[in-house]
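Following: one structure in structure tokens, then a few remarks.
Partial view: only certain chains, each at its native spot in the assembly.
Think of it as A, B and C in the order they're written, each chain with its own count starting at 1.
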Amino acid sequence: GGPGRAQDQSLPEITVGALQNGTVTWELQTIMDQGLDRDNGFRLRVLPLAGNPATQIAMNGGEVDSIVSDWLWVAQNRARGADFTFLPYSTAVGGLVVPADSDIAGPDDLDGGRIGIAGGPVDKSWLILRAWYRQQSGADLADVTEQVFGAPPVIQNAAETGQVDAAVNFWHYLARMKAGGMREVIDVAQAAGDLGLDPSTPLLGYVLRDSWIEDKPELARGLARASRQAKDMLAQDDALWDRLRPIMDAANDAEFAALRAGWRAGIPPAGPVDAANAQAMFAVMAELGGEELTGGLSRLPDGVFWSGD
Amino acid sequence: MPGILSLVAMLVLWVVVARISDDPRTMPGPEAVAMRLWQITVTGELWFHAGMTLFRVLASFALAMAVGVALGLWMGRSRTADQWLNPGLVIALNVPALVIIVLAYIWIGLNEVAAILAVALNKIPVVTVMLREGTRALRPDLDDMATAFRMSRAARLRHVVMPQLAPHVAAAARAGISLIWKIVLVVEFLGRSNGVGFKIHLLFSSFDVAGVLAWALAFVAVMLAIDIVVLRPWEARLSRWRRDED
Amino acid sequence: MRIDIQRKSFGGSDVLGRLRLDIRRGQRIAVLGPSGVGKSTLLRIIAGLDRDFPGSVGGDERLSVVFQEPTLLPWRRALDNITIPTGCDLALASDLLKRVGLQDQLDRFPRQMSLGQQRRLSLARAFAARPDILLMDEPFASLDPDTATRMIDLTGDLLDHSGAGLILVTHEAREPVRLAARPLLLRGDPATLHEDGQTI
């Protein structure tokens, strides 16, 4: 903590559960380092956790006030009765990469290959890629290739050792893989654009509870403001990134730069989420992802996106 | 009968708890879970994924029991073998499942062989330990008898040693098959594209507790069936000699 | 076979002293002595079950043992308890079981038999092994006098037929007499063998 944090004890506390080595921590750390939480009338407490499942359990168990997840998760939980809502955090999506010396030059060369996918068969990037590929060639990518699903680091390794011909991974793994020499064949954001979807629709966001917002509206707004201020600062100030570098776990300057660029690229536009855009994206993914993805939803429930006030 | 009654009692308890907690999201009642179970049964999903998982469970079980029993016997009978192998055993016993699984996937590749080997490697040390302790408790008088009558190694193993180890093997099998299936879940989670573990993790990531319970219970039912149809009768046959009547 | 024991001790104290003994097919020896003197220990050494002593036990005769306790496989039926350890055929096994009076018990597990019946089963097993030298540790104890007499005579018959040697540990003076075995006395501390009052 910075100077003067001792007096903050009187301020109300917001607890955010976050992956200790995740990208969310970079923003949270900046909020605390720069005193943005104090400025916005709260004290930020980060509950470090070791995995996404852990953050979701913490949120469902009521142990934390907020975590970062995607709006699909929020929608599914909301449909089952949880009063979760979504405050944009990032638009970052993945992509499909191949080893530098791969013969695969474009999407057409994927036919018959093996693809490693980190998020499972209902990974959002993978579904958008499938929709896009179908639009382009009329065939389902899932039929013309063999898929291997696995944990992100396992997929990273499989791609690097040539066990798979191509890989779809989460963006910060992709950033590292690309920094390590792999080549992006399809950019999911661009594919989304081709499909007529708005690539600036944020996928990841802070999950909050309606009841909590109702109880402490000024706290919720404070969190939203602090997040935005941190994003603005990180978007411009390289010095802030140098401060974050020790917790970013970048192997070299190239990786560091890739991570920084990737994070900045994911900063969502200010203002509320366009529910129609989100609905369109949901429709695309729901068609291919099926029940597993939608959890039985035919459309996004109301109130998934918090307007910020 | 008491078995079935107790199942019914558990079911009733579940209904009551679900009613009281009144939160179908984190505490779905049996009806909700049954409906999910019905769904996955009629779509045929259940058979495919449960089949894959069962295949992995049985393959690694067979491998782990064969190697574990042999190692356990050896270490229980020979002090030298025990002294040499014990540190390795304790290490193998305590290396986290995750580490073994990840390393297997990394070194062998993302395939079925790696998956089954990873599970077996997790389980072998446990079987070995159980059999070693059992072997240490073998009756010396029967051993002497076997020596005096110059029984062959095979006959000795089959008629003198194994019957004494039967309770240990039964315990290892029962505790083992359940441990294996738990590890198979992790293995499927980390690097397979089908199986109950794959489904459970998928549903868990969308926090679908009813779905998770449906899959978990489906496979528990399979295990319960194995217990009743295979393990219990086998044990009963093995322990006939303990009974009074003839 | 030739037995040459310098001494046998348990945890520092000597139980047996210097012992030398020769036995061949056709010879019969009885070892008598008080409880705890070391008779069973001697028999175990001869049977090759205890090798932790200075000295040697040599010879390639086929041995078989009647232990002081029945020592049966509890999980195998009477008949199997004969065929499995000895490898003899079913006909011989059931014939022997008949001769020791267990014709009705072929299918019993040991714990479903009386101790005397278990004893006789273990006797039949020793015969079934067709030994060159038969080692017996109080084989007729806890049998009623009639049964005991029948078992002693059976033993004598079988020995006569097969020409096997015998080392019999017993407490009863009449048994060596009936079996025409040379009685040796084990006594002293550490124990040594005596014949007609002479150390051998």
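Simple rule for what comes next: contacts are C-beta pairs under 8 Å (C-beta built on N, C-alpha and C of every residue); 3 or more make two chains touch, one makes a residue touch a chain.
What you see is a predicted model; the values in this text were computed from it and never measured.
Need the per-label copy counts for the whole complex here, not just what's displayed.
The total chain composition of this structure file is A x1, B x2, C x2.
Keep this in mind: only the chains that are shown with their structure count from here on.
Sort the other chains by how far their Cα centres are from that of chain B and give me the top one.
It is C whose centre lies farthest from that of chain B.
Centre to centre, by mean C-alpha position, how many angstrom separate chain A and chain C?
That pair's centroid distance is 82 Å.
If you average the CA atoms of chain A and of chain B, how far apart do the two points sit, in angstrom?
37
Distance between chain B and chain C based on Cα centroids, please, to the nearest Å.
Centres of chain B and chain C (C-alpha means) sit 47 Å apart.
Please set out, as single numbers or ranges, the residues of chain C touching at least two other chains.
Residues of chain C touching two or more partner chains: there are none.
Taking each residue of chain A in turn, which ones touch at least two of the other chains?
None at all.
Touching chain C in the complex: which residues of chain B?
141-142, 144-149, 151, 155, 159-160, 163, 238, 240-242, 244-246
In the complex of these two chains, what residues of chain A are touching chain B?
52-53, 56, 60, 72-73, 76-77, 80-82, 116, 120-122, 147-151, 153-154, 157-158, 161, 163-164, 292-293, 295
List the residues on chain B that touch chain A in their complex, please.
Its residues touching chain A are 23-26, 102, 105-106, 109-110, 189-193, 198, 201-208.
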